[in-house]
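Input: a single structure, listed below in structure tokens.
Only one protein chain is missing from this complex, and each of the others stays in its spot.
Right after this comes chain A.
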Amino acid sequence: MDQSFAIQDTLEKGDTCLVAVQGILVSPYTNESRLVGLVKNRETLAIFLYKHRRMAICADDVSLDEIIPLAEGVIIQQVMPAEGFYVIGTDVTLRIKSLDIDIVMQLPFGSHTQEFLRRVNQPIQEGLPAFPSQQFVWLRKYWQRNIPSVNSLFLNNMNYEEERQLSGLDINLVSDLEADKMAMNGQWIKANERVDPSRSPQMSVRHNKTTFTDLVRSADVLSANKAEMVPFTKFGLRDNLIKSELLKNEDTYISIQNYRFFVGTYNVNGQSPRESLQTWLSQDSEPPDLYCIGFQELDLSKEAFFFNDTPKEEEWFKAVSDGLHPEAKYAKIKLIRLVGIMLLLYVKKELAVHVSEVEAETVGTGIMGRMGNKGGVAIRFRFHNTHLCIVNSHLAAHVDEFERRNQDFREICSRMQFAQADPTLSPLTIHKHDVVLWLGDLNYRLKDIELEKVKKLIDSRDYKTLHKFDQLKQQIDGKAVFEGFTEGEIMFQPTYKYDPGTDEWDTSEKCRTPAWCDRVLWKGKHITQLEYRSHMALKTSDHKPVSSLFDIGVKVVNEELYKKTFEEIVRCLDKMENDCIPSAALSQREFHFKDVKYRQLQVQTFTIHNDGQVACQFEFIRKLDEESYSKPWLRANPSKGFLTPGSSMQIELEVFVNNQTAAALNAAEEKIEDILILHLDRGKDFFLSVTGNYLHSCFGSSIQMLCYMNGYMRDTSEETITQLAQMPLQMKDNFLGAEKPAKIPKELWMMVDHLYRNASQQEDLFQQPGLMSEFEAIRDCLDSGYPESLPGSNHSVVEALLLFLEALPEPVICYQSYQKCLESIGDYSSSKEVVSMLPLHHKNVFKYLISFLQEMLNNSEKNHLDIKILASIFGNLLLRPPPDLPKPSNSDKRRCQEFVQQFLQPEDP
């Protein structure tokens, strides 16, 4: 997989990525993969390091991490592995050191690495330009993109020595003196020139780390979306569902269309092309649609073996290109080579658009099980909707080594893996393709038959009989290899071994028995072999080339039908998704609470039923700008819950008007009216409407309002109430339009008078609680004037009196005077002074209550009341701290009681 394209994609115009290789950045902490690119601008070069996604295809998959200009001062050193000897075919470890960077990279063995090293080495040999210099200004734009540390260095033109000292991280491979010397010119140090095991790569410390992680990258995307704006999400699961459904329903939108494939294999015995390949490649009258051409033994030289580098690649590529059918134009899709095994894939130019997802890989099975003198190369690709894999292999040689050949086949199958575009998917193996075409010098020989007999059978063209001795046939029949593959009938004479330049059988000393080494097999549906043949005309090699012509039925997508199927799948998914939205039904959504009264609980119940297919969680949620999900006099019970599909739950709505909420309702500032939002998690919201009427009450009404009110609370119109509620507190006696007010609220008088007359001798008065039902009757009596006298026990009347005082929106001692009262304690006359300053009706109420309490105390032998008890009860009712102050402390409470106590003390005569 060539990744220079991804790097190129990040570069500005005029800059070129010459070669890219994917390596490992070795650090003491972790080893991270990097894409290393050599980038050129005019005469200067720089090494670019990129962090990258697994399959870097475009700029978005990579992010620039480091730039190392190839300038004076750069040292690039091939590091010896710790074992102290160098094994060809292993990874190359490279140390790159410059002004501000000291890194160790591991590059994989292979052509990209060799090419990279060659390209880097060349300018170093020729002498590097000075740095900083004008020539490197082109790098500035990249530095400015995202590598601040280096950028500042560049701009400040900092001195190398300074930087080195500043960094303090110069753990050195080479002695400083030498390093300096090398730094002067820039040097390429070959591994074999410096052997020093103590300077192992593990020691290197890398600094100047730029934090540019994938996380940061994805955060960039997010920041553009501003919280509640278009929330882009990747729906991996959904996409995979669509994909698998599309695959399942493939039959609805594809048709099988035949394409002609030319598959050729040729062991060229290390020779260069000397003859035109047309006799092999373009024998047929009709030009094929695709060419899959494999070579073996392309180059037998040591260079090819050790460095995977050979001029033969170019030569044979050209020979093939020139030999393709003249009546069509072809595009090369891919060339892949492992030492001498090369595979070329061409497609008719006009069909190129239908080719995608091209990947190529190699597997070496040679010496040490890895080297590339034997093994296989493969190209996978998608043609229309069919996934194909072409394998070219050169299996182990020698007559008796058929087991080894079988093993090579299995090795290639298991180790050949193609990365997928989606990194979460496991890599593709050869067998996961719709069509596999396997060609190559499989090296199977004729077994247990004498040379003479072979030649005789060949002469009589009795290939059928001869084929019985073929090892490959035997192994396949024994299911030892190529299981699932098919081979066509062999109607041509063995393709091995000839005296080069002739059609004569091998006359060398070894005098090899002829064999069908070169074969083509296939696996998959809709494959018809039209030709299977050898090409005797070519005489360059000791093998003859073989070709097979196929008609392969390829799945071609009918765009219109595809769209229809796709839309149908999407519609189904939408429906599934909509069905999976939590859903519920409510038995009731409007609630009316009739005649809500002070301190009288009303409850209405409704049922929530989960009528959806998934569990649902519900909760009453707050409305915008509100503190709680409901008004303070309303509660839902429970206010949240969880329902499995099909289950139900009862929810109670409770209305209860207490002291805190009564005032606003009494003053008609507030109504029994609310809308609740019942929210289903990941689902809809219900609005529940709550309405009702409130029966106004003296409880929670102000002293003043009650004094000015003529009739009873429940007979008074809303308008009058609103008007009265708006009266200022400090009222002149001659309030315009008002009738002469009562001195104290008549409701208060009714309760106190009742107690005065009936309860002065009552035991445990003020200490025994009343009855709720009696309280309700008393409340109704006070608010409606009916019945004429207060019902209930004395204890219940006391309870009502205390509630009345507690519910007063403005306490008897007005909030405003609270602080002054506390300050006046101990000085009775100034306490009296504070009381005298109260608004008229408050003053009246205070005095009235005090004299009532004094009267009660006069009967203390009977009712057992004492000053302490009364002061402690009334102190905290008559005096209350303003609502904006914190709750009174215990000492403040005691002081309130002391304040009242002063007035209850028998006055000195």
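Simple rule for what comes next: a residue touches a chain if its C-beta (ideal position, glycine included) is under 8 Å from a C-beta of that chain, and two chains touch if they have at least 3 such contacts; residues count from 1.
FYI, contacts and distances are computed from a predicted model.
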Protein name as given in UniProt for the chain not displayed, "Ras-related protein Rab-15", "Geranylgeranyl transferase type-2 subunit beta", "28S ribosomal protein S22, mitochondrial" or "E2 ubiquitin-conjugating enzyme": "Ras-related protein Rab-15"
Quick one: which of A:324, A:363, A:554 or A:822 touches the chain that's been left out? A:324
Residue touching the undisplayed chain, where the options are A:578, A:644, A:829 or A:891: A:578
Which of A:34, A:97, A:112 or A:843 touches the missing chain? It is A:112
Which residue, A:101, A:300 or A:352, contacts the hidden chain when the whole complex is considered? A:352
Name every residue on chain A in touch with the hidden partner chain. 2, 4-5, 8, 16-20, 57-60, 111-112, 115, 221, 224-225, 228-235, 238-239, 242-243, 246, 309, 313-314, 317-318, 321-322, 324, 329-333, 335, 346, 349, 352-353, 355-356, 358, 421-422, 566-567, 570, 573-575, 577-578, 581, 589, 623-624, 675, 677-678, 684-687, 689
